[in-house]
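Provided herewith is a single structure, encoded as C-alpha cells, for subsequent inquiry.
Note that this complex is displayed minus one protein chain, with the remaining chains in position.
== subunit A ==
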Amino acid sequence: MASPNMSPQSALSFPRPIFAVLSPHPFLQAHLSTFPKQQLRANGRAASTFRPLGVHTGSLTHTNGSAVIRLGNTAVVCGVRAELLKEEDAGQTPVPATTIIRAGNDNEEDEEIDEGDDSQELSTLRLLVPNIELATGSAPQHIPGSAPSTFAQALVARIRALLLSTQLVRMSGLTIWYTPPTTAGAPNDEVRVVKGYWVLYIDTVFLSLDGNAFDAAWLAILAALRDTRLPHAYWDEELETILCSDDPVQAKRLPLRGLPVPSSFAVFEGRMDDVKDEEVNWVLSDPDAFEESVCRETVCVVVDCSDKKARIRTVEKNGGGVVDRDVMRALIKRAVERWSDCERALSEKG
C-alpha cells in the first residue's frame, strides 16, 4: 500500500483512510501502480469500469414523469412537470414552414431535413426548463439552504445545452394543435393552428453526490422523460380555452429522439517518481467524489447508438492536455459500450 516515495520511512505508517485524507494523490497512485496487471482504483473498480446503473421510474405520483437513479453512492431524483402555455402568452411564435409540412408525415428522411428547427423553437419559446438542486446536503461542499453554486449553475447550463442540441424532446409532442371544422367535413391539415404548448419543468434533486454529477443528472432526466405521459389537451371552441382530458387512456407518452447516454471520465496524472522518468496517466471511467478531487482533466462523451450506427452527440474536454486524438478514440469506444449497458438498464424499467 505504501507508495514508492514513502517506502524509505516505512517506520511511519498510517491506516488506509488516514492515508487517503492526508495525501490523496499518492494514495490513488499507489493503488493504481501497485499491481500493474490489475490497475485497481481505491474504490475497487478497474480504470475502465463504470458503476452499475440503477433505475426506478414513476415513483412520484404528482408529476407527469419521474425517475430515481443510482450510480454507486450518487442518487438523483428527477421529476417532470408539464404546464400549459397559451399561444398568445408565448410571445413571438416562430412557426417555420417546415413545421407544417412535417405535421403530417413523420418519417425518418423528414427528420434529417428539419434537423435544427426544433432546437431553435424549443429555445426561443423556452419550453424545457431544467433545474438542478445540489444544496440538499448531498455533499459536504454544497451547504443546504445556500444559493445555487457555480458548479450547479454550470451543470444546468450543460444539461440545457445538451437537451437543445440533441433535440431529445420532439416539438410535435409539445405543440397543441387545433383544426377548425371545415364545410367539407374532412379535417384539413392546411388550416390547423397552434393554440398552445406544453412547458416541461424538469427538476432534478441530488439526494447524495459521490462524483459524476453530470451523468447521473442526465440519466435521471432521460429516464424521467421516457416515463412522462402528457394528458390529451385540446382547444375547446365554445369555452375558447385549452382543456385536458382526465381519461388516463388518452394520455400519451412524450415522443423522444434517440437515446443519448453520457460517459464521464477523469484523467489522473501520476506524478513522476525518481526511478522511472516517464509520466504515467490513467483515464478513470465514472469517477467518484474522491477521484474527482485529485483529477483536473475531465472528459465527457455523449453517444447515441439507437440508430444502429454510433453517433457522437457531445464531446466535452477540459482541464489538461493528456487526452489526445488517440486516447479520445478509446474513450469513445468505452462510451459506446456504456451506452448498451445504460440502454438495458433504462429499458428494463421503461
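In this text, contacts are C-beta pairs under 8 Å (C-beta built on N, C-alpha and C of every residue); 3 or more make two chains touch, one makes a residue touch a chain; residues count from 1.
Note that in this section contacts and distances are computed from a predicted model.
Here one chain is missing from view; checked against "Ribosome production factor 2 homolog", "DNA-directed RNA polymerases I and III subunit RPAC1", "Exoribonuclease phosphorolytic domain-containing protein" or "tRNA-splicing endonuclease subunit Sen2", UniProt names that protein "Exoribonuclease phosphorolytic domain-containing protein". Taking the complete complex into account, A:R296 is the one of A:R16, A:R126, A:R271 or A:R296 that touches the chain left out. For the options A:S13, A:T241 or A:N318, the residue in contact with the chain missing from this view is A:N318. Screening A:R158, A:R226 or A:R334 for touch with the missing chain picks out A:R158.
Within subunit A, the residues in touch with the undisplayed chain are 115-117, 119-120, 123, 150-151, 153-154, 156-158, 160-162, 164-165, 296-298, 304, 309-325, 328-329, 332.
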